[in-house]
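Quick one: structure below, then a few questions.
One protein chain omitted, others in place.
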Amino acid sequence: MAAVDHDRAAQVGAQPLDVKAIRSDFPILDVEVNGRRLVYLDSASSSQKPRQVLDAMTRYYETTHANVHRGVYAIAEEATRQFEEARAKLARLVNARSAREIVFTKNVTEAINLVAHSWGRRNLTAGDAVLLTEMEHHANLVPWLMLAEERGIELRYIRLTADGQLDLSDLDRLVDGVKLVGVTCMSNVLGTINPVAELAEAAHSAGALFLADAAQYVPHLATDIQQLGCDFLGFTGHKMLGPTGIGCLWAREDLLEEMPPFLGGGEMISDVRLDGFLPADVPWKFEAGTPPIAEAIGLGAAVDYLTGLGMDAVRRHEVELTSYALCKLAADHPDLVIYGPADPASRGGVISLALGDIHAHDLSQVLDTAGVCVRAGHHCAKPLMRHLGVTATARASFYVYNDESDVDALSEALAEARKFFG
Amino acid sequence: MAAVDHDRAAQVGAQPLDVKAIRSDFPILDVEVNGRRLVYLDSASSSQKPRQVLDAMTRYYETTHANVHRGVYAIAEEATRQFEEARAKLARLVNARSAREIVFTKNVTEAINLVAHSWGRRNLTAGDAVLLTEMEHHANLVPWLMLAEERGIELRYIRLTADGQLDLSDLDRLVDGVKLVGVTCMSNVLGTINPVAELAEAAHSAGALFLADAAQYVPHLATDIQQLGCDFLGFTGHKMLGPTGIGCLWAREDLLEEMPPFLGGGEMISDVRLDGFLPADVPWKFEAGTPPIAEAIGLGAAVDYLTGLGMDAVRRHEVELTSYALCKLAADHPDLVIYGPADPASRGGVISLALGDIHAHDLSQVLDTAGVCVRAGHHCAKPLMRHLGVTATARASFYVYNDESDVDALSEALAEARKFFG
Amino acid sequence: MPGLEDLYREIILDHYRNPRNRGELECPPAHRYEGFNPLCGDEIVLYLDVRDEKVVDLKIAGQGCSISQSSASMMSSAVKGKTLDEARALLRAFKAMMSIHEARLDAEDRELGANGQGADGEEAPPMGDLEALQGVVKFPVRIKCATLAWNTLAQGLDGANGSAGPS
Partner (left out) sequence: MPGLEDLYREIILDHYRNPRNRGELECPPAHRYEGFNPLCGDEIVLYLDVRDEKVVDLKIAGQGCSISQSSASMMSSAVKGKTLDEARALLRAFKAMMSIHEARLDAEDRELGANGQGADGEEAPPMGDLEALQGVVKFPVRIKCATLAWNTLAQGLDGANGSAGPS
């Protein structure tokens, strides 16, 4: 196996992951599809969940569920404690200054919409500019397109180089006069890891704030917002071993303090009269209604699981596996097109590919009969697809429970598909 | 036991609930608090969950979790099938014309905010009026207060009678010229069941739409939106045996069609370019990002559980238990103040009370040591609290797993509390 | 679990590899219609030449997966030379064959009893090769692939209705 050493993670000497032990924590990996073992290569869409996460949620419901924040009886206090402890775990995971900087949302999409609605509507008026990139997920495009339509703000885009990196040659001009720069930390199509700290610095020099869509980053790399220098950072639970129904916005506390509330309702107020209301303190000001309590606790357990493995070890594992996959697939399939950067050290474990002229959906369908799950489609990044000149790609993506045997299964299934449509 | 026969449910001859069997489905009810059995009387805040719901979610995660809607591989198709089947179950529960009328949200608070943002910002301008009631939960107040602040719309309120009913004497004048009437189907403080069909008719006669906050209604009474005549109806999963992290907006399909999207991102688009986007069809247009998949499936299982019991039987049980409680508590505690309507047939199983001058939080704290969980506070209905002239009440609320022994435990614990603070 | 052979019948792969009526027609006299599958972003372009209530010619352009391409190819063969009424009957029959799942949102409630027959109980026209697409209903995500060309045809037939003859 070609070990790659470019990466920081590899250098700090992280222990290799014991994938066999990890796999035994994921009940779904024992499922058979068409008589074949499940080869799950779609974690960039949504990861699977370990027993530990499912147990944490079931245990919560079976022993101490109650609505949080207001109850004075014992199980309600315990529910509140566990819920707020989950918040603290997430704060530690991204190295936030305080758990008050963590807002629970239903997914990262809501987190970005929160920024667009609350910060955006307060701070952006007609003619103001926001700088995004051509590789953004729809979650970091549509909220700004909606604001552009409503407010007449200008959207600019950082274009891409031929090998799927951000083209920063023009950055000075692009960033000049913008109020916000919003960039995905890692492309969910190309795997490209973007130079977030550098971009954040450029944003700040231009007097802009920096928003990071870290949906594909926090699950896979050690994340230190102090070092990245972001102002807003969003991520989503279901891609990091956590349950569906929960996401997070981290934001600088002073920004949260100044921002008006987003959704209105219970929990987010300190007083309500028939003619007005007073919002609550951060972060609760942004959490209207009953929050995803069990989901937060489940996500907390996912954080424990990931930090138990060590985020550096997770990253090293994925670099190695991606490196193996890039070699193996290219060797086995000379007609295979692989999008995105060639160097495994500058990309994540996400591989978009095209096999001859087989349509991505046909490819994915045929792979499925071999138990191999890959995603086919535009991956919610249609502008990027247009840039690539395709309507869809097939995408394989890796996580902690994948190993070389999964890559081998993918490669074999690709051969079968070629035969089928040949 | 004093059986009450005023109610429609009682008349259709629903089978009595087998509470003993039901209790065995709820693992948390075996928990001990301070060496006493858990007497959970806070279902109006959040209900407990039966095994069947927890199992449905765990089974989903353990066998077929994948992101929905876009995957062509088998487990993704199955995930999508289960998710959309849950939507169909909810449509049937409220007698919707089509599952396309069900939008999944994270809670009912988001559902109401969706209406305020999307329908409200499109249809309400300065000077337009919205009619609410003085007994609304903050979830149906704050979104409109925010819109009033932003848009200068006028908010009117239906006031309350001395016994906690809506004062409809002035309805004609109040409803005249309003664009929307928003009313809770059942007060979460007083238990009052409001005449929704009558109010919806009055709204329609005045040319207004009608929004029902059914957070306390759908869990407890058979709900038929055709018969209620609403235009929007919101409810929340965690109060009806379902998980946290999911709520529902039902809305007439033609209204959903006309409404602009609310949050922007993946799933809710049919095309995205760098300079604009096309929204998807309803209901997905309103479901940006990865939805609460496991939560929807869990809520579907909760619907199965409730319809298995029969909503008429659920209602009958609660009428009988409330009737018993009102008698028993009044008999045991002559100094007890009970808020809300006296007739169990016109109220739900929600009893707000005050014992002498013991503060609600002190009362709840002392009851807790007897294992009795009641909520103390303003119950997210501060304007109603002001109307009652208190800052807080203690509130006991019932659901399918409660029986007379729980009422007896509450009554005994109240006696202990009186002694403690006497 | 349905197998691959349920989806990719030999005849489907044949139409995919050798698409019939591929190309463009001059507009006018033909009309151009676009169909779009939002699930995947694929697009079909239909050129339809209708004269005297008859589909005298049609061509298919655009791109998509094997199911959408072969369905378009089969549709073109089946509809070419047919009267508008015959084409409409075929469209209804095909949509009915697919509707079991596509109409799932409705089929689960009391409104719609999708049963593979035209709503008015008319007799379904013979489907020929098109029967091969029946297996698609076992793969719900792919139903939109199979119906893409037909939904585009529906636009065309409506258009022909509106203009009531060649333009």
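Should a chain be cited, it is by its letter among A, B and C, assigned in written order, with residues numbered from 1 in that chain.
Rule of thumb we're sticking to: a residue touches a chain if its C-beta (ideal position, glycine included) is under 8 Å from a C-beta of that chain, and two chains touch if they have at least 3 such contacts.
In this text the structure is predicted, and so the values were computed from the model without any measurement.
In the whole complex the chain that is left out makes contact with A, B. Although one chain is not drawn, the whole complex shows that of B:K49, B:H138, B:K382 or B:R395 it is B:K382 that touches it.
Here one chain is not drawn; of B:S24, B:N95, B:T307 or B:Q365, the residue touching it is B:Q365. The residue from A:N34, A:S98 or A:T125 that touches the chain not shown here is A:S98.
Within the complete assembly, residues 69-72, 74, 76-77, 80-81, 84-85, 87-88, 91-92, 96-100, 269-271, 280 of chain A touch the chain that is not shown.
Against the chain not shown here, chain B presents residues 33-34, 359-362, 365-366, 369, 376-378, 382, 385, 391-392, 420-421.
Operating definition for what follows: only the chains that are shown with their structure count from here on.
At the far end from chain A, in terms of centres built from Cα atoms, lies C. Rounded to whole angstrom units, the spacing between the C-alpha centres of chain A and chain C is 38. Chain centres here are Cα means. That of chain B falls 45 Å from that of chain C. Centre-to-centre, using mean CA coordinates, chain A is 32 Å away from chain B. In chain A, the positions touching at least two other chains are 33-34, 361, 365, 376-377, 382. Across the assembly, chain C contributes 1, 39, 41, 139, 142 as residues in contact with two or more other chains.
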